[in-house]
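Note that one protein chain is taken out, while the other chains of the complex remain in position.
Naming follows writing order (A and B), and every chain is counted from residue 1.
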Amino acid sequence: MNTISMIILVVGYLILAPILGCLLAGIDRKISARMQGRIGPPILQPYYDVRKFIEKDQITPNKVQDFYVMCFLLFVIITGCIFFSGGDLLLVIFALTLANVFLVIAAFSSNSPYSQIGAERELYQMMAYEPMILLTAIGFYLVSGSFQVDTILTSSEMPFIYLIGIFIGFLFILTIKFRKSPFDLSMSHHAHQDLVRGLTTEFSGRSLAAVEVSHWYENIMLLGFVFLFFCNGTIAGYIAGIIVCILAYFLEIVIDNCFARMKWQVALKSSWVVAVMLGVINVGALMILL
Amino acid sequence: MYDILFLLLFPLIVAAILLVFRNEKIRSIIVKVSAAIIAIASIYVAIEYIDGGTVLFDFENVIVDYLMLITEIGLGIVIFYLGIKYKKYLVSILALIQTPLMVWFELTKGHDISISNYLYIDALSCIMVLIIGVIGSLITVYAVGYMKDFQKHHEGEPDRRYWFFFLMFVFLSAMFGIVTSNSLVWMFFFWEITTLCSFFLIGYTRTDEAVRNSFLQLVLNLIGGLAFVFAIVIIGSEHNILEFNKLLELGTGSMTVLLPIALLSLAGIVKAAQMPFHSWLLGAMVAPTPTSALLHSSTMVKAGVFLILKLSPSLHDNIAGEMVIIVGGVTFLLASMAAISQSNAKRVLAYSTIANLGLIVACGGVGVEAAVWAGIMLMIFHAITKSLLFLCVGTAEHHIGSRNIEDMDGLFCEMPKLAMFMIIGIAGMFLAPFGMLVSKWQALTAFVDSQSIILIICVCFGSAVTAFYWTKWLGKLVAIVAGKENVEKTVHREEWFVLGTLTALVIVTCLTFPLISEYMVAPYLGTAFATGGSAIAALGSGNMYILLAMLALILLLPIPFLGKTKKKIVPNYMCGVNTGDNISFTGAMNCETQISLRNWYMENWFGEEKMNKFGLVITIVTILAAIILIIGGVA
Partner (left out) sequence: MTYLSKSPWVIHYDGSSCNGCDIEVLACLTPVYDVERFGIINTGDPKQADVFLITGSVNEQNKAVIKQIYEQMPDPKVVIAIGICANSGGIFRDCYNVMGGVDTVIPVDVYVPGCAARPEAIIDGVVKGLSILEEKRKASEVAKEASA
């Protein structure tokens, strides 16, 4: 990938990702509402919410929390930029971990009971999905011989063909990453209020807006991972990738609406079992075959 | 050669002087001055030899040989006696096998084998010399301040600090010996001295627990020593050589080479506190903190991984290598998991040390260039970062009265500067732009390239677990807790100096990562592997720039932004019953109740006993199977 197209992609990501992410979140709420027999909010509702957070009076529990939240947003964006500029998948994963650590620390910093439980659960979720994400990157490496996104992008065969197990495993942990039921443990969503707002309990105003916006960025990047499974350097591959991205997101919405929240224990057990059964076996098979 | 001899002898002389002068002020000056000299000397040696390839030194001296033999016999007798005295007969038995065997060998067979080069130095030794010389001497300086407080906390007990500092300096000398000996007999001699120093330092307080744990350490390390002796005897009698460089040139075709290499690896595994021998390192945590930092995180255990990394070219793709890989990988995974269930900060650090050493050992076991690169890098960063963390915990313990992570709630308010150092240390252990993670990344790539599925599993799951236990500790540190007073004003100047220097080292080594790789690690790989320094580019310069930019961001962003806000500060949400100070709420019957926030430990899943049981079974079976296979000639 040459420098100019790299810059175009990064700038495109910086501008388009929040727009797409916001629309996706809006459509998500609309579809969820329809599935529940409701009309639902306008599609731009997530945007309205964020603008409102910015409009409100700004409060904070301490002097440091905002800094950590800002770092979270910043590093999520950096992560996305690395991904869309065709960077190293492992670097993407590590940068994302760093960003998430900032979010967790922000929640810890207030020493508030609810946000601390949320923070612990967020950490726990990270522990649950991390092995599968690493295995995904390793899978791509084994298929295309490189961790670089731009090399994978132009691989001659669809990685999906070799990585079916890993793909399913990745979809599984995507439920955690998108913060959907049954694994929306660390933050509340829908009417769940057992942890108040979990991790975000002490966030408000602009810092809450930053968390929202960074989710938009993050979700688009995660869909980028899904896209990567299908590209084979041809237009047909790209189109297939985009269609599967949409389907994957729709699947997550369906899962979200069909499942009640599960006990926290299930998240780790199930995602590790998935990582071993689908991820490790897929990687092992690739090693034997390729 | 004389500069190396200086490194070996100077700490010994200082140790002897410290034994004589027991005045606190004089000792403080001697320690600081000699620490500075050792640090400067080791930097000098490193600069002198780092890109000179392997330099061998001829050092023929019969008197020294006999002196060593006599010391060895003396040590054997001391160990035997201690075993009898404390009714630890296993120790005595081990000493009774090991010492006579070694003496017999040296006087008969070994006597006829001519050793042309007793000492050597190459780039890896230079790195080790730097670690020992710089970090080791920093820790001795820290110990000056720390032991003052330690004595205060243990009032009424006899002041045996002269003994403490004596052991520390003897230990430094022995470590320099291990990394520069080409003669296996010499190496073994220094190896045993570190074991004994560690034994006395763990037992320093002479409480029942300390004595018990020091003997545990002794037993396990004597087993490792025994493996070392067997290796020497086999190599000496089968191949008539007693030199390390010649051993590595033998190739691994025959059982008589593979077996001693496996045995030497086993000795390394014991020293590096790998499962099934890891329990000694956990027990060692009863020792004063400088001991833990010096012996059990940054130097002595590094002798174990140093040996394995040195053997690494001979471990590639054979059964001995497989043994090392499985032991290292399994230890990394299980020790990381066990760390989750611990609330004692020193134990968390101990488990994390075991885990990281496991990763380095596994890197050595793979035996390809890229993996060894990662292993050496991990070793450097681990030594710096872990000693910083140990020392931070030591200082915190003396000032907040606890080494429990749960009591570090709001350390940010009580000891802001210390908390800052600790945060940098913890971040250095597992977060992205810091050296440990970058090395781990390279290790993962190397494991994938060598198609080692076991190691892939161990690293994938192990790093997820690692992030969990570090971040939950980090969370405790950053929490802003009301009503805490600043208690860090009484921290000794020496301690600040050392903590500050180590923190700076953590950052500087990360910033100079590419330079370290190119000028320190690459020269070694060039001499040790035929392919000659090609793996270094694996990380790619593009990624390196991104990492450095991220690091710069993390370091620079806090300066203008951290702790500054125009927002209104409001109390936490506690269902409307916050009494206003964020640490108590109005409970039932209008009683004011304190809140208490605790971390997750997941004892049921990651409990220590469970992990240890798994680990012991897997690793013991692996080691036994490997050795039996080698002896049986199957491999």
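One rule holds in what follows: a contact is a pair of C-beta atoms (placed from the backbone, for glycine too) under 8 Å apart; a residue touches a chain by one contact, two chains touch by 3 or more.
Source: prediction; values computed, not measured.
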Contact residue for the chain not shown (choose from A:N62, A:S144 or A:T201): A:T201
Of B:V55, B:V570, B:I595 or B:A625, the residue in touch with the unshown chain: B:V570
Option from A:L14, A:I59 or A:I168 whose C-beta touches the chain left out: A:I59
Residue ranges of chain A at the interface with the undisplayed chain: 29, 33, 36-42, 45, 48-49, 51-52, 55-59, 188, 191, 193, 196-197, 200-205, 208
In chain B, positions touching the absent partner: 570-571, 573, 575-578, 586
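The rule is simple: only the chains that are shown with their structure count from here on.
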Separation of mean Cα positions, chain B and chain A [Å, integer]: 37
Chain A to chain B touching residues, read off their complex: 57-64, 66-68, 70-71, 74-75, 78, 82, 87-88, 90-91, 94-95, 97-98, 101, 104-105, 107-114, 116, 119-120, 123-124, 126-128, 130-131, 134-135, 138, 141-142, 147, 196, 201-202, 205, 268, 272, 275-276, 279-280, 283-284, 287
Parts of chain B lying in touch with chain A, wherever the complex brings them together: 409-410, 431-433, 437, 441, 444-445, 448, 451, 453, 456-457, 459-461, 463-465, 467-468, 471-472, 474-476, 478-481, 540, 542-543, 546-547, 550, 553-554, 557-558, 561-574, 582-583, 595, 597, 599-600, 605
